[in-house]
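Removed: one protein chain of the complex. Kept in place: all other protein chains.
Right, subunit A next:
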Amino acid sequence: MVDEPVIVIGAGPAGTRAAQRLVQAGLRPVVIDENDRQGGQIYRRQPANFHRPPEKLYGTEAAKATALHSDFEMLRPHIDYRPGTTVWGVSEAGLMTVHASTVDVVPFSRVIIASGATDRIMPVPGWTTPGTYSLGAAQIALKAQACAIGGRPVFMGTGPLLYLVAWQYLQAGVAPAAVLDTSSLATRLRGLRGMASRARVVANGVRYMADLVRAGVKLHAGIMPRGIESSDGGVSAVTWRDAKGVLRHVSCDAVGMGYGLRSETQLADLLKCEFIFDPCFQQWRPHVDRDGRTTRPDIYLAGDGVLLRGADAAEAAGQLAACAVLRDTGYAVDAQEILPLHGTLATMNRFGRGLAQAFPWPAHLAAGLPDETVVCRCENITAGEIRRAAGELDAPEMNRAKALTRPGMGRCQGRMCGLAAAEVLAAARDVPVREVGRLRTAAPIKPLPLNCTVKS
C-alpha cells in the first residue's frame, strides 16, 4: 500500500510551523498555499523585486517574520510545496485543487488546515463604493504592493488592526482623515484584564494610538457608522453618530473597514467536521481539542482558521497540530514539547478573549441597517431582502434565507456577508444569532476557471 502524504493547507505562521515539525519527524508533507509566496497575511511577503527591509514591512514583528520566512526556505527541499494553489473541494479520492487552470486531486492520509482568517465585516450604506476596502486589504496594499488605498483614508470598525493599519499608513506618509471605532472606552477597560496577559502587545497598541493622536489624527470611540458617501463614483466622506448621538461627517477619499476577524472554516465544513457556536467570538467554528484535532480522525486545524488568537498563537498551534498528527500515526512525541505549547496557547486564549471583550463585534448595528443597504456584495442582496426572508417568507435559518432571497449565494459564498446577514436575519426574527445557524459550504468554495484541464 502506498502511504498517502500529510497535507498542510496554508503557509502562514500555523502552516509553516506544522510543516516544519512534520519534516523534523522525517515526513515529506504536501504544503498547499493559495498565495504565490509563503508567509500568510500577517507575514505576507512583497514581490521578489521589492526592496523594503523587514523592519519597514513588519515593524515590531520583523524578527518573527524573518525567522518564519527563512525557516520555510530551509524546508523547501523537504516538502512538496504548491504555491498559487487553491483547495476548492473534496472527493472520495482526496482534496480537489486548482492551480492556474489545472485541476488536481491530492490524496491524503491526514490534513492540517491552517487557512487563516479574513476581516469580519459589518456592512454600512455605501460600502460597495470603489475606494472602500477591508482593513486587511488596506494593509496588504501597503505591505505587499507599497500602495495606499487613497490619499486621505478613514479607518472604521473595531479591533487592534484598526489602529495598526492607521499607524502603518501614517508611517508611510498617508495621514488618515480619522479612525472611527465602534467600541467604547468602557468595553476596552473591561477587556483589559484578559489582554494584560500580553503586556507588550497592549503597549504596542497604546503606542500606535499615541502616535496617531500626536500626528493630529482624530480617534473616535463608541461611534455608530451611518454611511459612506460618494461623488463621481468614488468615496467622498464617512458619516457616523458619535458617542453622544450627534451626527458627524468627515471628508475622505478611501475607507478601510473591519470588525475583528472571522475564521476561514469552509474546508473543515466540506470535510464534515462538527461545528460549535463560540459565544465569546459570536461565530461558529469547528470543534477542536486543545491539540487541534477535529471530530474527524484525519483532519486537524491550526491558527486563526479555527480560533482567533493571532500569529504567535498560530505558530504554536501549527506545531501542536503536527505533533498530534505524529502521535496519532504512531510517532513518539515528547510531552516536554507539548506542555509549553499548551501553556503558550492558554495565555493566547486569555488574550484573545480579552480582545473580543475590549473590541466587541457590533452585532446591534445589523438591526439598524436601512432596508436598501447592500449586505451581500456578490449578488447585491439588501438588508430589506433578508428581512423579507425573515418575515413574509418565514425563513428560520440562514440556508433557508439563502435559498429564498440569495444572500451568500454568490462567488464569495458568504465569506464577506455571511456573519452580518445572519445578524440581520436574527434581529428581524428577534432570536439570538446562534439560532439562525450558519451558511453551509458547497464546492467549489472559490470559482474555477471555465477552461479547466484535469492533471493526469
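In this text, contacts are C-beta pairs under 8 Å (C-beta built on N, C-alpha and C of every residue); 3 or more make two chains touch, one makes a residue touch a chain; residues count from 1.
Keep in mind that, in the parts below, contacts and distances are computed from a predicted model.
*Asks:* Which choice in "Methylamine utilization protein MauG", "RedB protein", "ABC transporter permease" or "(2Fe-2S)-binding protein" gives the name that UniProt lists for the one chain left out?
*Replies:* From the choices "Methylamine utilization protein MauG", "RedB protein", "ABC transporter permease" or "(2Fe-2S)-binding protein", the unshown chain carries the UniProt name "(2Fe-2S)-binding protein".
*Asks:* Quick one: which of A:A63, A:A93 or A:C147 touches the chain that's been left out?
*Replies:* Here the residue in touch with the unshown chain is A:C147.
*Asks:* Among A:Y58, A:Y133 or A:Y163, which one is in touch with the chain left out?
*Replies:* Once the missing chain is taken into account, the touching residue is A:Y133.
*Asks:* Among A:V105, A:A172 or A:M224, which residue is in contact with the omitted chain in the full complex?
*Replies:* A:A172
*Asks:* From the listed residues A:C378, A:A395, A:A421 or A:L439, report the one that touches the chain absent from this view.
*Replies:* In the complete complex, the chain left out is touched by residue A:C378.
*Asks:* Suppose we count only contacts with the excluded chain; which residues of subunit A make the list?
*Replies:* So the residues of subunit A touching the missing chain come out as 34-36, 41, 46-52, 56, 86, 101, 118-119, 128, 130-134, 136-137, 140-142, 144-151, 172-174, 232-234, 254, 264, 377-380, 410-412, 415-416, 446-447, 449-451.
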